[in-house]
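With one protein chain held back, the other chains of the complex are shown just where they sit.
And then chain A:
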Amino acid sequence: MRVKVTTVLLYALALILLVIIAVPIVLLLGLASSESPVTIKGFTLENFNYLRKGILFENDPVYSKLYPNVYSTALNTLVLALGNMLLVVLISSMAGYIISRYSFRGRSTLLGTFLIIHGVPASVLLIALYFMLREMKLLNTILGVVLVKMSVDLPLGVWVLKGFYDSIPWDLEIASLVDGTSRLGAFYRVMLPLVKPGIFAVALFSFLSGWGEYIFVYTFIQSQTNWTLSLLIRSLIGEMGGINLSLIAALSVFYLIPVVVLFVVGEKYLVRVTIGGVKG
């Protein structure tokens, strides 16, 4: 009988934990489709009207001029996310391979450096990075943010992919070398296809990380034409926070769509990236 009670308690606890984490998402959806601008009341899709033309306050010409077009902002966000993803995947799949398969002088130092650098978050370098981007004339450009963001996500990518390369048996590579492929050919034709899950994991993670980025964009970008969705929402919260929560929630739902889709598709890959978790 005692076992039964603990089992019931365990499942009750599990249910509570499941509900707690679902609350924020459910509330966001509720608020986004609420008739009241500040609380959840009734149901309407009016808050999503901006989706038609990408203009936030269509009926209010004064306010609508204050904010950039939602779709061009989303495009900036996409450029940042894709740029980050491509660079991180490209560079870390090469470096991860070498670090996993070659022994050379300075190898463990290099690997250790990646780990330590990853352990100390790059936000501490913001001031110096701001200064450097200013000197390189990359301040206020998406490219500048991509470069910084990519360098922050790179050490994790190298570590994760090194782990994936490590898990592939040497025999496969040796076999292809015996058959006459070059080392580079073996990398390209044998190894890369085998570490696809790792590349997928790193790609997903760096895409989402670029998509959600706030601090770097906020610090390095001034002009509205280069804003990303995080800045647009943040600015709305600052100016409309007390008055129009449901519009902000509706815009957040739009911002969240790719995240949820990719999360559902790739959750089991993403979890494998946790080993170097970035956020507090």
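The rule we apply is simple: contacts are C-beta pairs under 8 Å (C-beta built on N, C-alpha and C of every residue); 3 or more make two chains touch, one makes a residue touch a chain; residues count from 1.
The rule is simple: contacts and distances are computed from a predicted model.
Asker: One chain of this complex is missing from the view, so tell me which of "Acetyl-CoA acetyltransferase", "TIGR00153 family protein", "formylmethanofuran dehydrogenase" or "Sugar ABC transporter permease" is its UniProt name.
Answerer: The chain we cannot see is, by its UniProt record, "Sugar ABC transporter permease".
Asker: Looking at the whole complex, which of A:Leu10, A:Leu45, A:Leu66 or A:Ala175 touches the chain that is not displayed?
Answerer: A:Leu10
Asker: Over the whole complex, note the residues of chain A touching the chain we left out.
Answerer: These residues touch the chain not displayed: 2, 6, 10-11, 13-14, 17-18, 21-25, 27-28, 31, 38-40, 90-92, 94-95, 97-104, 107-108, 110-117, 119-132, 134, 147-148, 150-152, 154-155, 158, 170, 174, 182-184, 205, 208-209, 211-212, 214-215, 219, 229-230, 233-234, 237, 242, 245, 248-249, 252, 255-256, 259, 263, 267, 270-271, 274-275, 277-280.
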